[in-house]
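Missing here: one protein chain of the complex. Every other protein chain is in place.
Order of writing sets the labels: A and B. Residues in every chain begin at 1.
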Amino acid sequence: MVEDGFRKKADAAPIVELSGVISLIGRFPALAGLDLTINDGEIVVLRGPNGAGKTTLLRLCAGLAPLNDGVGRIMDLDLGDRVQRRRIRRQAGMLSQQTFLYDELTVEENLQFWATANRADPEAIEPVLDRLDLGRRLRTVKVSGLSTGQRRRASLAVMVCRRPKLWLLDEPHAGLDRAGRDFVDDLVGHAVRFGATVLIASHDVERAEELATRTVQMAGGRVLVDTNTRGESDRQEDLDAS
Amino acid sequence: MTATSSKVTRVIGYSALAFTALALLFGLVISGPEVNMRDSVRLLYVHVPSILTAYLCFGITLVGSVIYLRNRSTFWDLVAGSAAEVGTLYLAFALITGAVWGKPTWGTYWEWDPRLTSTAVMFIMYLGYLALRRMELPHEVRSRRAAVLGVVNIINVIVVHYSVQWWRGLHQGRTFGLDPQIRDMQYFSWFLGTVALGLIAAWLIIHRFRVGWLERQLDEIHLEEALVERRGEGV
Partner (left out) sequence: MLRDAWLMAVKDLRIEFATRVVTGQILPFGALVLILFGFSISPDLTVVGTDRRSMLAQAAPGLFWVTVLLAALLALGRAFAVESADGNLDALKMAGLDPAGIFLGKVAAVAVQLLLLEVVLGLGAFLLYATPLHDPVMLLTTVILATAGITAAGTLYAALASGLRVRDTLVPLLVLPVLAPVLLAAGLATQAAVFGSADNGWLWTALLGVFALIYLAVGMLAFGLIMEES
């Protein structure tokens, strides 16, 4: 089973296929003609200064940020099509600064709600809670009473329950202690072994690049440099063209 | 398109002026006072047409909203918005002229008459629609919400209309057609008022639409500039 995950289908369509993508936040072009292709099973790390468009790119891949121009296909589904976008949203998992939790409910209640909402196996909740160290004392604590790191772990737990095909992690290491970071890395590795594709925006360069099969440097809402971590760097040709 | 006027709107504009002059002449000078309402009947030459035009405008908003929800075209969104703006303006005008007419006729500016009451509620509903259209939202989001409201508003209008009517009992009936006291020159003045106000509405809607369209074009230009600037970051 684990070995199956390793085998790559060579002819499979890319998981992320973006060309000339423009995405506006209000009137601001957060993505300004971005091209990016990510294949099945890759772990891609997004780097770049604040405001480079990393978060918007992740949100776009989740079907949440608007596709105002260009072509976007995620998991071989068209981002521009309303019905297909709904399916993209269901298969993408997002960990972001927003934790998607109800402050007023306990960790356990949140997990139950989101697992049911996502039609996840209710049996999956217990092991996930244990693995994320939310099992014993914290499960009956209201989310509003959690620390930043604990909150992120709860958010991560929801995501793990959802078993998304595409993992979109926005600064997953931020606010976590050493054990937490190790845990995130384990999860990512595990997810990829089971056939997921991972896109990480991170400032924790060392840690992220250890994981990555590829590093993408972003600036000004576009891809600047696309480096295959396992191989050599290839600067995008069309960069000078514009 | 770089201006809001064109040959067509100029023709409409001049005709509107001409008909307004005629309507004033016939409405205020040539036609005589009515037996019961005396001179206040002249208010009806603008009051009734402005209500009818407002209804027509909201009909256009409904059509524009439905088409927008089907094909998501900026054109129909702007049509719906422009018509609603002009319609609301006409409705306000109708309410004011109605109140002024009501003072000598009923003895009060405001009567809890079913038509008057439901018109006032409808006016506020369209103010809400216009408020929603002014919100700071991405174009697509705002247009979609406005279109939903543009359709639902019509349902509201119908529901409010009937419930208020049942509440106040049956209305006295329409002033025109049933009231034999109004005829000939008075009818003609009313007709002129209808044409004049209709033309003015058309002129306003077209210009409002074009202002909206130019705004969108300006947005496109700004976007191009913003894109160039954005791409220059960090290179």
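Observations, loosely collected:
As a convention for this text, a residue touches a chain if its C-beta (ideal position, glycine included) is under 8 Å from a C-beta of that chain, and two chains touch if they have at least 3 such contacts.
Worth saying up front: this structure is predicted, and the values here are computed from it rather than measured.
When the whole complex is considered, the residue among A:Ala32, A:Ala65 or A:Leu176 that touches the unshown chain is A:Ala65. Residue-wise, the contact with the chain that is not shown comes from A:Asp103, picked out of A:Asp76, A:Asp103, A:Asp121 or A:Asp186.
Which of B:Glu34, B:Glu111, B:Glu140 or B:Glu233 touches the hidden chain is settled by the complete complex: it is B:Glu140. Only one residue from B:Leu22, B:Val121 or B:Ala226 touches the chain missing from this view: B:Val121.
Touching the omitted chain from chain B are residues 69, 121-122, 124-125, 127-128, 131-132, 135-138, 140-141, 144-145, 147-149, 151-152, 155-156, 159-160, 163-164, 166-167. For chain A, the residues touching the chain absent from view are 62-67, 82, 85-87, 89-90, 92-94, 96, 98-105, 109, 113-114, 116-119, 142, 158, 162.
Criterion: only the chains that are shown with their structure count from here on.
Separating the centre of chain A from that of chain B, both taken as means of CA atoms, is a distance of 49 Å. The touching residues of chain A, counted against chain B in their complex, run 22, 24, 26-29, 32-33, 48-49, 51-52, 66, 219-222, 224, 239, 242. Note for the complex: chain B touches chain A at residues 136, 138, 140, 219, 222-223, 226-227, 230-235.
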